[in-house]
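One chain of protein is taken out of this complex; the other chains stay put.
Chain nomenclature is as follows: A, B and C, assigned in order of appearance, with residue numbering initiated at 1 for each chain independently.
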Amino acid sequence: MNTSVAILGATGYTGSELIRLLDTHPHFNVVHLGAHSQAGKKAGEVLPGISGKLASTVLAKSDAPLPEDVALVFTALPHGAAAQSVKNALDAGKKVVDLSADFRHKSHDIYKAAYQVEHPCPELFEEAVYGLTEFTRDRIQGSRLVANPGCYPTSTLLPLIPLLKSGLVDSEKIIIDSKSGASGAGRSAKTELLYCEVNEGLSAYGLPKHRHAWEMEEWAGSLSTQHTSVRFVPHIMPMSRGMLSTLHLTGNRPETWHAILAETFANEAFVNLLPEGKLPSTQAVKGSNRCDIGLAIVGKHEAVVVSCIDNLLKGASGQALQNANVMFGFEETLGLSATALWP
Amino acid sequence: MNTSVAILGATGYTGSELIRLLDTHPHFNVVHLGAHSQAGKKAGEVLPGISGKLASTVLAKSDAPLPEDVALVFTALPHGAAAQSVKNALDAGKKVVDLSADFRHKSHDIYKAAYQVEHPCPELFEEAVYGLTEFTRDRIQGSRLVANPGCYPTSTLLPLIPLLKSGLVDSEKIIIDSKSGASGAGRSAKTELLYCEVNEGLSAYGLPKHRHAWEMEEWAGSLSTQHTSVRFVPHIMPMSRGMLSTLHLTGNRPETWHAILAETFANEAFVNLLPEGKLPSTQAVKGSNRCDIGLAIVGKHEAVVVSCIDNLLKGASGQALQNANVMFGFEETLGLSATALWP
Amino acid sequence: MNTSVAILGATGYTGSELIRLLDTHPHFNVVHLGAHSQAGKKAGEVLPGISGKLASTVLAKSDAPLPEDVALVFTALPHGAAAQSVKNALDAGKKVVDLSADFRHKSHDIYKAAYQVEHPCPELFEEAVYGLTEFTRDRIQGSRLVANPGCYPTSTLLPLIPLLKSGLVDSEKIIIDSKSGASGAGRSAKTELLYCEVNEGLSAYGLPKHRHAWEMEEWAGSLSTQHTSVRFVPHIMPMSRGMLSTLHLTGNRPETWHAILAETFANEAFVNLLPEGKLPSTQAVKGSNRCDIGLAIVGKHEAVVVSCIDNLLKGASGQALQNANVMFGFEETLGLSATALWP
Partner (left out) sequence: MNTSVAILGATGYTGSELIRLLDTHPHFNVVHLGAHSQAGKKAGEVLPGISGKLASTVLAKSDAPLPEDVALVFTALPHGAAAQSVKNALDAGKKVVDLSADFRHKSHDIYKAAYQVEHPCPELFEEAVYGLTEFTRDRIQGSRLVANPGCYPTSTLLPLIPLLKSGLVDSEKIIIDSKSGASGAGRSAKTELLYCEVNEGLSAYGLPKHRHAWEMEEWAGSLSTQHTSVRFVPHIMPMSRGMLSTLHLTGNRPETWHAILAETFANEAFVNLLPEGKLPSTQAVKGSNRCDIGLAIVGKHEAVVVSCIDNLLKGASGQALQNANVMFGFEETLGLSATALWP
């Protein structure tokens, strides 16, 4: 029952996290690692944390042909670059979970507005399933191509969709203030990502409209059937992993919202709703695939919802594996932990 | 021209920062350090960063009589405890800059609502001058008692007041999302402030209404003459110093707001307005008394303002010294730097 | 084939880490959590990272009677306090892995010299097996009581023992300079462990002779049959997990030492020897039970050995589980990972 798996873009933070997760997965078996500038080296030379057989795997070029027996490809490549690899893998008969942004949109115009590039294969947009597992698992099951959600949208949409569906939240007055650990910015050698530039610092970025705002609006709207607009301000902060989104919401009867969330997530392994008034911390989800959600009522028509994930897990590689489990009919939680590496 | 100074509550983070600043001040001369549980020790044993004469000063009890020659007292004591020390100092003919919250409000009801304690001397409320220097320096000049603003209110009110005054910002729809370094929580030995509990973590707290929200509303209203209400969510994050407040604002003609800020702060030594669209970082103000402000327009009626301070400087001890300079007729910037310790 | 397990001292960092590890163990089943001041609360209230069934387990008092079906007890209590709990558990017919220092010594005099307390049950010293798994697994197999090694000794003894055994290292001239993350200092609310006191700081402590120096000398000597003395300087540094020991060694033919280590650890799942001249980082072992070892020759008679562990895993709870696996005849690696949570 072993399924052979390839990871393209294995040497970034999300690729590395996929290797870690898949290493202990009972059914998926990583047989191919693709990389860009590091191709030719052993994986362990570039990724010091991995061990065993995978550490001595030689990194293939990202565009090298995939082994025949590979049934599933994770593409952890930059947007723009991912699309062609996804197409090639699909053409070769593989299933794909794409961690890039290339298949998260249904309209080429919106994709272009958000990413400022032409898409090489928009014809695949329709087929791609947006992999916010808790809300789209039915469609993921039969799909060949899952577009894995962005980290900010994941942390935001999980609590937002059920509240929007209720019709009680004003979908045009949503303010989202998000804070991300530095691994969210990737592993490229840029001055502004140096230790000394990030440490003891906090800054906002991405205004007037960050790419993920487009994604939030599209999927908040589509999955709740409420036209939605968000004001979204992301921040980068000095921690390696972790993301916290603070949702400042307006609407009717906020005293009923906690129950709505409770009902929605009652049977979800990876969504953990805290008692009303209690607010979560990113520390409690580090290294786990969990999303912790807290809600506090702050006015007759106002509530604050706080949502925490590990950006490399539920915000990227963890959710990607969750989706792969669904695609291949495995138990959704296989290889994923709901307990954090704490402290 | 030497003025003798006492610091009560010298062993906390704000007290320690006052010692550092005053140590190089050309006119103020620290002659008395009061402490609570550490009284009897030398200051240098409790505060490893200080040096020279002050390091070997023996810490007096907080309630010990003040030396006669002391003309100015900084009270860096917990709210509730500060009030009586302030009163004693005033009765003894000293001037006072109080870093606690005890004299920041004009109504006993609001003070009680925010702090849940009775105030021992509300009769001093009227006399106390709120020391947001840039907006109240005229009144500070002649005063005996300055109530030094809280860190969150300082970071928020500086950009907010001129915008409110313009009448262009909707004063009932202000959302403030603030993030503070851990020194803002003080130096008490609590499990939740341990390194391992704060590091690699981020959390929101203080809902439904944090104490500083009362202070913001009172002074935003009073200093702008616009009745103001805020939704305020503070967060604590893993850095020692620094505070960033993100103001999500709604109103008319946001394209004119940057000019309003520019005009207001044109001649301010400690307020640094960035070019429109550029957003500040706490790193750039660490160790300085500066407030860096950025503004980005995000909609026809929406703008985001981001404001950064060092919570121990412009957010506490730096502003306290700025106020003391004004009280005693010294140049306002004496002993204060606008350049950060970076990185 | 389920084995019921109790953890005493469940709310500290090592207790919490045991819960995390055991939660996914296929055979051990945690049924009892003991705590001190937090008894009566649910585990999840005190340990935010855990989830599921264990999170809602009510914490028993540390000295409450153990459930009958419990076959194995992990004692993660302070030294001095642990001994009595260990004795009680043994008397009740349980096996014990003790994470405290109470059974790491064979002589009461040395125990007293190191810990400055009388031991309540030194009669158990003889029976206790020192659980440095790689070197004592034969004795662990049949034992009732395993004394789990200290973190500093583990990081030090692993490379040191085979080198001492070779007779090529001068066992009287060993200098060990170790650096530990802050979780090594435990979870008590002390001022010197506050975030702001640890962050951006590094300090040495524990001189003239840290407790763990006694342990290193005893077991380096006993397991290598070379009388050994060490000069040991520990440091505490700003990271949550991780420990690096730098061994400055003198002796003969250091060019042969790498091969000695290679041979010793060839088949060890949790000891990872790097190529000669390459030095390890604590990042690469965070969250794993691995010990990474590097060796560089720096003179005709000198070499430097660097050894990295996660102090909460191979340095505490991970090795404790490794030992428990051996005691109960399970595969030694069960429930333990050799891949790090990186970054």
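To be clear about the criterion, a residue touches a chain if its C-beta (ideal position, glycine included) is under 8 Å from a C-beta of that chain, and two chains touch if they have at least 3 such contacts.
Note that the structure is a prediction, hence the values are computed from the model and not measured.
Trainee: Touching the hidden chain in the complete assembly: which of A:A92, A:C196 or A:A259 does that?
Mentor: For the chain that is not drawn, the touching residue is A:C196.
Trainee: Can you tell me which of B:R104, B:H235 or B:K286 touches the chain that was removed from the display?
Mentor: B:K286
Trainee: Which listed residue (C:G142, C:P208 or C:G329) would be found touching the missing chain in the intact complex?
Mentor: Touches the omitted chain: C:P208.
Trainee: Among C:R20, C:K94, C:H119 or C:K179, which residue is in contact with the omitted chain in the full complex?
Mentor: C:K179
Trainee: Residues of subunit A in contact with the chain that isn't shown?
Mentor: 13, 182-183, 187-191, 193-200, 238-240
Trainee: Taking the full complex into account, what residues of subunit C touch the chain not shown?
Mentor: Subunit C touches the missing chain through residues 175, 177, 179, 181, 196-197, 199-205, 207-209, 231, 233, 235, 237-242, 244, 246, 248, 277, 279-283, 286, 294, 296-299, 302, 304, 306, 308, 343.
Trainee: In the complete complex, the non-displayed chain touches which residues of subunit B?
Mentor: So the residues of subunit B touching the missing chain come out as 13, 16, 19-20, 23-24, 47-52, 183, 200, 240-241, 272, 280-281, 283-288, 290, 337-343.
Note that in this section only the chains that are shown with their structure count from here on.
Trainee: Over half of interface residue numbers shared between subunit A and subunit C means same, under half means different, so which is it?
Mentor: Looking at both copies, the contact residues mostly coincide.
Trainee: Centre-to-centre on C-alpha atoms, which chain is most distant from subunit C?
Mentor: B
Trainee: List the centre-to-centre spacing of subunit B and subunit C in whole Å, with centres computed as mean CA coordinates.
Mentor: Subunit B and subunit C have C-alpha centres separated by 45 Å.
Trainee: Would you mind pulling out the distance in Å between where the CA atoms of subunit A average out and where those of subunit C do?
Mentor: 36
Trainee: So which stretches of subunit A touch two or more other chains?
Mentor: Each of 200, 240-241, 280-281, 283, 286, 343 in subunit A touches at least two other chains.
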